[in-house]
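Okay, structure first, notes after.
With one protein chain withheld, the remaining protein chains of the complex are depicted in position.
Each chain carries a letter (A, B and C) given by its place in the written order, and its residues are counted from 1.
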Amino acid sequence: MSDRTPALRLEGIVKTFPGVRALDGVSFDVMPGEVHALMGENGAGKSTLMKVLGGIYQPDEGRIFVGEVPAVMTSPLEAKAKGIVFIHQELSLAEELSVAENIYLGELPRKRFGLVDWARLEQQTNAILAKLRVGFDAKTRVGDLSIANQQMVEIARALTVEAKAVIFDEPTASLTDAEKVVLFDVIAGLQAQGVGIIYISHRMEEIFKITDRISVLRDGSYRGTVKTAETDEESVTQLMIGRKLDLSRNEIHHALGDVALEVRGLSCADLYTDVSFEVRRGEVLGFYGLVGAGRTEIAETLFGLRDPSAGQILLDGRDTVIRSPAAAIALGISLVPEDRKGQGLVLGMNCRDNMTLPQVDDLRAGPFVAEGAEVAIFDQYRDRLDIRTPGWKQLAGNLSGGNQQKIVIGKWLSMHPNVLIVDEPTRGIDVGSKSEIHNLIRELAAQGYAVIVISSEMPEILHVSDRIVAMYSGRIMRTFTAEEVTEDKLIQAISGLTPENVA
Amino acid sequence: MTAPTKEQVGGFLARQGIIVAFVLFMIGFSMANARFIDPDNIMGVIRSSAILGVMALGVTFVVISGNLDLSVGSMMSFSTIVVLDLHDKIGPTLAIPAMFALTLGLGAFIGFLVGYLKLNSLIVTLGMLSAIHGLTLTWSGGKNMDIADKEGTWFKVFGQGDALGIPVPILLFVLLAALLGIALAKTPFGRKVYAVGGNATAATFSGIRRARVVFICYLISAFCVATAGLIQASRSLGSQNTVGQGLELEVLAAVILGGASLLGGSGTIFKTVIGVLILGFIQNGLLLVGLQFYVQFVVTWVIIILAVWLDIAAKRGKLWSPIA
Amino acid sequence: MQPGTLSSFLKRGAIWAFIAAELVFFTVAGEFLSVSEKTFMDIDNMLLLFKQSAPIGIIAMGMTIIMVNGNIDLSVGAIYAISAIVLLDSLTWPVFAGLGDGVIPVAWGLALLSGVALGALNGLIVWKTGVDAFIVTLGSMLGYRGLVFMYNGEQPTSHLNWTLVDFAEAQWLGLHTSTWFLLGVTAAIWFLMNRTVHGRNAYAIGNNRSAAVNAGIRVGPHMMINFMIIGFLAALSAVVFYSESGSVNPNDGELYELWVITAVVLGGTKLTGGAGSIVSTFGGVLAIQLLRKGLTHIGADTETVNLVIGLILIAVLFLDRQLNVKGKEELKV
Partner (left out) sequence: ETMTIGITQNNVGVDSYQTTYEKAFIEAANANATVDAVVLDAGGDVARQIAQMEDLIQQEVDAIIIWPTNGEAVIPAVRKAHKAGIPVVVTNSNIAQAGFDFVASFSGPDNINQGARSAEIMCDKFKDMGIEKEAQVVHITGQPGYTTAIERAKGFEDRLPEVCPDVTVVDTQPGDWNREKSQKVMEAFLVKYDDIDGVYAGDDNMGVGALNAAKAAGREGIIFVGATNFAVGYEAMERGEYWGSIYQSPVDDAKAALQTAVDVLQGKDVPFLNYFDTPKITQDNMGDFSKPVF
């Protein structure tokens, strides 16, 4: 490969933020037609590096080459003009506008006098949408689409221009398996056209499935590049976290306690119907299903954010009505929500205050907040969860995605709940921390907590759960024990193929 | 296009830019007119800023919680008229609590609309600006309200009295500022105000009752307005129906000058106080230098923009906005 | 029908239903409360309604763009006053003495130019400093008002040009000159927002600013153009109004921003940006003017007018919210 010119080459990129050296002399290149994985722990600097490439940040030092030409990109527009397309980690869509307008955001086809050429727009868009095999058309309002479909709109943007390089920053975080297949087809298509692709993901199986080479960042510095075919998960992980990872299940044997939470015949509008299950103290109950199966909505009901239309919730055997999150918290329920930025964090507030927010009424010295106690809690969970931040004063918004997630987890763990519900707990979290969080979940169960884990990742669900509830379209299809479950059975259940076997 | 004024504005300047600006500004005016730093003048400015200041304290809570309050001027007229009218009818001892109760009632109504019904605060308080004005006119019949016995009443102590050699309005202002400043910075409630303003959804997910927090912020604002009305009424012992007209914008200007973000989630009482003083001294300083009143408008404009600009420039470490 | 179409239809329909309700109410109430023999729905009265809506309405069209764009402009009242001064004062400038009535288009041009320039200044500050538009225009609302006073001390600026007055008072095809301007502006802005790239980008910016930035839309220039448009429209509103009245007080146009914003919000434009419709804003403008006119018609006194207008605003906001609640689907946050 090395005799050809790279599609994109980075040389000694340095980028600092106040108090953080996010990138420390990073160099690597992407060949035309290559899928190049960029890996690293949370906060390693992947997104920052890509934002430098995409013209959103200016590097403090270093150079970028597109083909053989040195390129200075001071705006996303310039990056795009040079053929660099950036599919963002966070959805970056205008919800009120149509799919077509979003795909061609910033470059709507024009007629004379600055008029929009609607006909051309629609035709081009529909051509792209056909390639993506999606079930919506050019005129659909993006706000009316599901998150997964919105992600597809985002991906569609990669197909609008003659790209030299396309950057995918964790594109599969909210996609179903079927959509992933489409995405990988799209990537293969781009590859065939000789486009260089940078692919960021924490999901090893994807990385090994579609990438050619893997480059690793750690703490902002470049740790090397390996050919995917010549390596394995373990050595990549070691490169990323600097040590070997213990992936065995943390099997502390303990007896199951009483039923902490029982749900009988719970329904909520047309979101989910007739849901019944129970969780015992010391047990981890997994909820598996496709995005949109209604798992999050059940969690929100248990946390007082939705009123059920039928059914009962029993806590420690007592029939309970939960009207608000405040009430749920008082009853000992914690929820780690799925959207960390929107629901989990006050981004403009510091890490410590975010972490202690639900218990600020209890952490008191007289009428005042006991700040010492808060710092103690923060320190405890920073160490336990390995949160990378210069200190508790850092604003939550300045942390990397994964570290933000850890703050949210710490926030709810520190409440010592009776029932802990975690919704997609490791979305966007690197492998090291992921297994740390898995261990933590097992450990909490061992300490007598009742834990509900909602996840769209099969390995995760299989790894942490004692029993698994499989959901399809708002209904429970089946409940498995850890012993009986297999991947096949699970996939069957969540695709709605076995409606008769209700546990 | 963005000029790379890359060098970091020092950390101190970043956080305390408004105070630096204030000091520079005071020095500038003192050199232009020696009377400016005459203790009597300074006392006078602070005293006459007290009314605006007290109102700004409450509005700071509202703004940090992510809302606006454009009804404070109109509400202040209401408080003033009501307490003056009741003074002669039921005596000052009853008139004051009655007026506070009524004003708090208005605050509760707004708090209910914005907090519990989740209506947009800009429009609600715009509507209330007009509605409360109507209420005031109905109460007074459109007439000026004056206390009959201006010499004999002890009521004048709030606006005209002294305690420990300090005018009572200043005392009330300082007292309230200290109280509310501590409440905001140090108590769980204050923390919740910041959380609600910073991200209402996340606050709710953290078990904070958003509606209640917003509601209380409007009560605090109404309480401050009532106090301002009390000072105003006691100071002049008589008033027109329009006494507070337009104050809402001055109050907002002061809060903004203090660095509170209109998006919510940031700002402090201390900085608001500085903002109030800056506005008061601008007005006073320009009058002393002999400029026409309308020059104040232009100067206030420039100062507001500069203050806010430098504040955010310091935070982002760049003078010019990164917007392409 | 696509999902969301029904709710947006209801939402857009609400303002017209409100207008209908007002018409019925004032017609009926007028029978009892008004001393006039003419009914409220009298055709001449309705023509007047359009005419009287023009000053606020023309600016409201600009405010819709600004708010869709995710900004707000509080300085329109002051821009309106400055443009009026330029219009009336320039009619008397000795340099133009030779032009006769030919000075009129020149004065119009100068007034409109001042509006554009002041709008551009707002836009430039918002763009270059990154200070929020609410703050920038709150400042310039004061600052521009200061300029108004500095221009001519505290005196009104006056010049009655009867040719101009006759033109402005004229009726074409039954509609007043100002009505034509209002309709023309509405059509032009509708076209701009729905058919041009600039308009669609304005929606995108208001909807999701960082998405627009990431997509390479040049947010700054778009915002600046929109501020120039609203400056132009504030000036046009002044041109239309003062051509007919011939004299401007330095405090004219105060509180216009509030009326304008009220009309725009009544029309359903989101205060957070990204959504809004020109046609509905037109409805909002009519609704407000109808309310003012109707209250006059039934002889309501000042306190009632204030009370009613304030409470109606809140009530409409409440109804609008109720219409937009997605029912059980919505989270309790």
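In the analysis below, contacts are C-beta pairs under 8 Å (C-beta built on N, C-alpha and C of every residue); 3 or more make two chains touch, one makes a residue touch a chain.
This one's a predicted model, so the numbers in the text were calculated from it and none came from an experiment.
Novice: Of the chains you can see, which ones touch the chain that is left out?
Specialist: B, C
Novice: Touching the absent chain in the whole complex: find that residue among C:Ser210, C:Thr272, C:Thr296 or C:Gln322.
Specialist: Spelled out, the listed residue whose C-beta touches the missing chain is C:Thr296.
Novice: From the list C:Met41, C:Leu160, C:Ala187 or C:Leu319, which touches the chain that is not on show?
Specialist: C:Leu160
Novice: Name every residue on chain C in touch with the hidden partner chain.
Specialist: 35-38, 42, 44-45, 48, 51-52, 55, 149, 154-156, 158, 160, 165, 169, 241-242, 244-252, 255, 292-293, 296-297, 299, 301-303, 305
Novice: Mind listing the chain B residues that contact the chain we can't see here?
Specialist: The list for chain B reads 35, 38, 40-41, 44, 48, 137, 141-144, 146, 150-151, 160, 232, 235-236, 238-243, 283-284, 287-288, 290, 292-293.
Basically, only the chains that are shown with their structure count from here on.
Novice: Work through the pairs of chains, note which ones touch, and then classify the graph as line, ring, star, complete or other.
Specialist: Shape = complete; every chain linked to every other.
Novice: Consider the two chain pairs A-B and B-C; indicate the one with the greater count of contacting C-beta pairs.
Specialist: Higher C-beta contact count between the two pairs: B-C.
Novice: When the C-alpha atoms of chain B and chain C are each averaged to a single point, how far apart are the two points in Å?
Specialist: Chain centroid spacing, chain B to chain C, equals 29 Å.
Novice: Of all residues in chain C, which are in touch with two or more distinct other chains?
Specialist: 213, 218, 332-333
Novice: At least two other chains touched by the same residue of chain A: list those residues.
Specialist: Residues 75-77, 305, 324.
Novice: For a test of understanding, state which residues of chain B touch chain A in their complex under the given definition.
Specialist: Listed in rising order, the residues are 2, 8, 186-188, 191-192, 194-195, 198-199, 201-209, 265-266, 317, 324.
Novice: Which residues, counting only chain A, touch chain B once they are in their complex?
Specialist: Against chain B, chain A makes touches at 18, 74-77, 303, 305, 324-326, 328-330, 335, 337, 342-349, 353, 357-358, 360-361, 363-364, 367-369, 411.
Novice: Which residues of chain C touch chain B once you look at their complex with the stated criterion?
Specialist: 125, 127-132, 134-136, 138-150, 213, 218-220, 223, 258, 261-262, 265, 271, 302-314, 317-318, 321, 332-333
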